[in-house]
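Apart from one protein chain that is not included, each protein chain of the complex appears where it belongs.
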Amino acid sequence: MSEHNTHIDEHRDDEASKLGMWLFIFTELLLFGGLFLVYSIFRAQYPANFHESSLELSVTIGVINTVVLLFSSMTIAMSITAIQKKNKKLTLALIGVTILMAFIFLVNKYFEWGHKFEHGLYPGSELMQLLERGHHLYFSLYFFMTGLHALHIVIGMVLLVIAYVKVNKGSIKHDKFVFLENGALYWHLVDLIWIFLFPLLYLIS
Amino acid sequence: MFSNNSNFVQGVDTAFVLILGISIFFLILLTTIMIVFVIKYNKKRHSKAVQIKDSSTLEIVWTTIPLILVLVMFYFGWRGFLPMRQVPDDAMQVKAIGQMWKWTFVYPGNKQSDSLLLPINKAVKMNLFSKDVIHGFSIPDFRVKEDVVPGKNNYTWFIPGKFGNYDLYCSAYCGLSHSYMLALVRIVPEEEFNKWLASLPLKKADDNNEGFKILDKNGCFSCHSMDGRKIVGPSFKGLYGSTHEVITNGTTRKITVDDLYLETSVYDPDKDVVAGYPPGMMKSYKGLIKEKDMPKVIEYFKTLKAQ
Amino acid sequence: MDNNGSHITEYKVLIRILFILLLCTFITIEITSFDLAAFTVTAALLIAGFKSYLVLSYFMHLKYESLLLRILVSMVFLLFFVIVLITFIDYSFR
Partner (left out) sequence: MNNNEHISFLEHQGKYKGIFAWIFATDHKRIAFLYMYAIAAFFLVGAILGLLMRFELIAPGETIIKPQTYNGLFTVHGIIMIFMVVIPGLSAVFGNFFLPILIGAKDVSFPKLNNFSWWLFMFGSALAIATQLLKSGSPDTGWTFYAPYSTTTGTSVILATTAAFILGFSSILTGLNFIVTVHRMRAPGMRFFNMPLFPWSIYATAWIQLLATPVVGITLIMLIAERLFGIGFFNPDLGGDPVLFQHLFWIYSHPAVYIMILPAMGVITEIIPTFCQKRVYGYKAIALSSLAIAGVGFLVWGHHMYTSGMSEQARWFFSLLTFIVAVPSAIKVFNWITTMYKGSIDLKPPFIFALAFIFLFMIGGLTGLILGSVATDIQVHDTSFIVAHFHYIIFGGMGFAFFAAIHYWLPKMYGKMYNFKIANISAVSLFIGFNLLYFPQFIIGIQGMPRRYFDYFPKFQWAQVISTIGGVILVSAVILMIYNLIMGVRKGAKASANPWNGTTLEWQIPSPPSLENFDSAPIVKENPYDYN
């Protein structure tokens, strides 16, 4: 940025950036951690209600989204292999596929949520207030957790789009790809959280 | 050694004196050492510092000693506390209801009172119940304190051991008049207690009225009475249908209390200010009392006839 | 933390991991469709734990990172686990 701090940029430290990203991921994990804590406590208190409510969710959509995310997680991991192997075209293609997957995930989520909204089931709705306590808590958690997760998907997508542009411009290349690596790490975080969200929200017996 | 106000004083005060004693000992000891060093090794007297080597033995010693001491403190603290959770089976059950900002005590036989009268030397279990937010049931002289949490059946118990009047405070912050949420505790002989109990009125039946519940939950009754008394605001007794003067935008006019007036009074209290009361005392309850609940509230107002 | 000669994970490995992850997903669905009482949650969480282990080690390259970072990651998960456990000391006894 300004002249008088150019000394900072002389010194490039990829390990530092990566460590920084990991630390940020720790923060995100504990952010969701708070929600998982709330979830576990209410689930322990209202097991039957949680089970009944979870039947309202479509396991199919959940499975599709899980597969989509796992797949995208793999493609973004592959993009790093590709850039290390100096294969720019493949890198771009893989990032592109990942972004596409993220988009599919969001479209899916849109329909899933939209379906609930149509039935008058959304935070603050009249119907929600009338539900039994356990059901109410379940759906509040459902919207809160998946909503926050979707927000992270959007942030991840933005990061990946930037990475795409940078790879295209050539500022991310085989010996300088820490931005892509960090974007990928963030994307895996999103996947990691979904790995827990899916069984906890969709598969309750 | 300690006062005999309740059966817990002994345990709590023992722990207190023990921890305080150890603390004061360390505070004085360390402060003295510090001052001695500052004087003795002052630059003027001791111009060259002596570099000393770390000693692991010393580190271990001064880790172990505090560790043992704190474990002792923990033990006494725990021992003083444990009886507070072990309620005898024959304890008299009294329900303490906390709401913004007053206490109500419900005795066996559905009798209710604003102050807590208790017979001496008899175990009493307080079942703590809140109608709105968290309050704190606290009688410092008895070493008794437990939060009154809505939706949770907290309890506490004690055996009063001395005649007299004691203060009961609300210890958990609960809003505007938190500091006025007090009650009187009176410890009396058993016969007096029984006589008093017999003379108590029954708990009011209003409790099942939907409108009453809404007003009660929002703390209206801390400023408005139902029996014609003037507290902070005018009484609700006979309010509906009555005519009186209000000040609207600085001009005095006469109104008759109807549905619409009640609604503005609740949602926009400063619009029509009752003559003789300062504006700005009552806050707007918009959003707190839902529009759909208003009819129930108004129905309830209609029941409060001025006989 | 010096690994400038960055490790390259082969495509094959990544595909294999994806395959295992998908398999785990379907096992989870199968398991939770039986009613094994408390065991179902445990099983589902164990599998999810295993899956996240895979994602962390291979997709996130943790396997090839410094020991320090691996310890830090496990500490974070441990911390969260301990916090949940302690909170349950309150909830399961009241």
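We just call them A, B and C in the order they show up, numbering each chain from 1.
As a convention for this text, a contact is a pair of C-beta atoms (placed from the backbone, for glycine too) under 8 Å apart; a residue touches a chain by one contact, two chains touch by 3 or more.
Here the structure is a predicted model, which is why all the values come from computation and not from measurement.
**Q** What shown chains come into contact with the chain that's not displayed?
**A** Among the chains that are shown, those touched by the missing chain are A, B, C.
**Q** Given that one chain is not shown, which residue among B:15, B:214 or B:246 touches it?
**A** Here the residue in touch with the unshown chain is B:15.
**Q** Thinking of the whole complex, not just what is shown, which of B:145, B:237 or B:271 touches the missing chain?
**A** Once the missing chain is taken into account, the touching residue is B:145.
**Q** Which chain B residues would touch the chain omitted from the figure, given the whole complex?
**A** Per the touch rule, chain B residues meeting the hidden chain are 8, 11-12, 15-16, 19-20, 23, 26-27, 30-31, 33-34, 37-38, 41-43, 46-52, 54, 58-59, 62-63, 66-67, 70-71, 73-74, 76-82, 84-85, 132-134, 136, 138, 140-141, 143-147, 149-152, 154, 167, 169-180, 283-285, 287-288.
**Q** Please output the residues of chain C touching the missing chain, sorted low to high.
**A** Contacting residues on chain C, toward the hidden partner: 1, 68, 76, 79, 82-83, 86-87, 89-94.
**Q** Quickly run down the residues of chain A that touch the omitted chain.
**A** 1-5, 7-8, 11, 13, 15-16, 19-20, 23-24, 26-28, 30-35, 37-38, 41-42, 45-46, 123-124, 128-129, 132-134, 136-137, 140, 143-144
Keep this in mind: only the chains that are shown with their structure count from here on.
**Q** Distance between chain B and chain C based on Cα centroids, please, to the nearest Å.
**A** Distance between chain centres, rounded to whole Å: 46 Å.
**Q** Using the average of all C-alpha atoms in each chain as its centre, how far is it in Å between chain A and chain C?
**A** Roughly 16 Å separates the two chain centres.
**Q** Which residues of chain A touch chain C once you look at their complex with the stated criterion?
**A** So the residues of chain A in touch with chain C come to 15, 19, 22, 26, 29-30, 33, 36-37, 40-41, 44-45, 59, 63, 66-67, 70-71, 73-74, 76-78, 80-81, 84-85, 184-185, 188, 191-192, 195-196, 198-200, 203-205.
**Q** Touching chain A in the complex: which residues of chain C?
**A** Interface residues on the chain C side: 1-2, 6, 8-11, 14-15, 17-18, 21-22, 25, 28-29, 32-36, 40, 44-45, 47-48, 51-52, 55-56, 58-61, 69, 72-73, 76-77, 79-80, 83-84, 87-88, 91-92.
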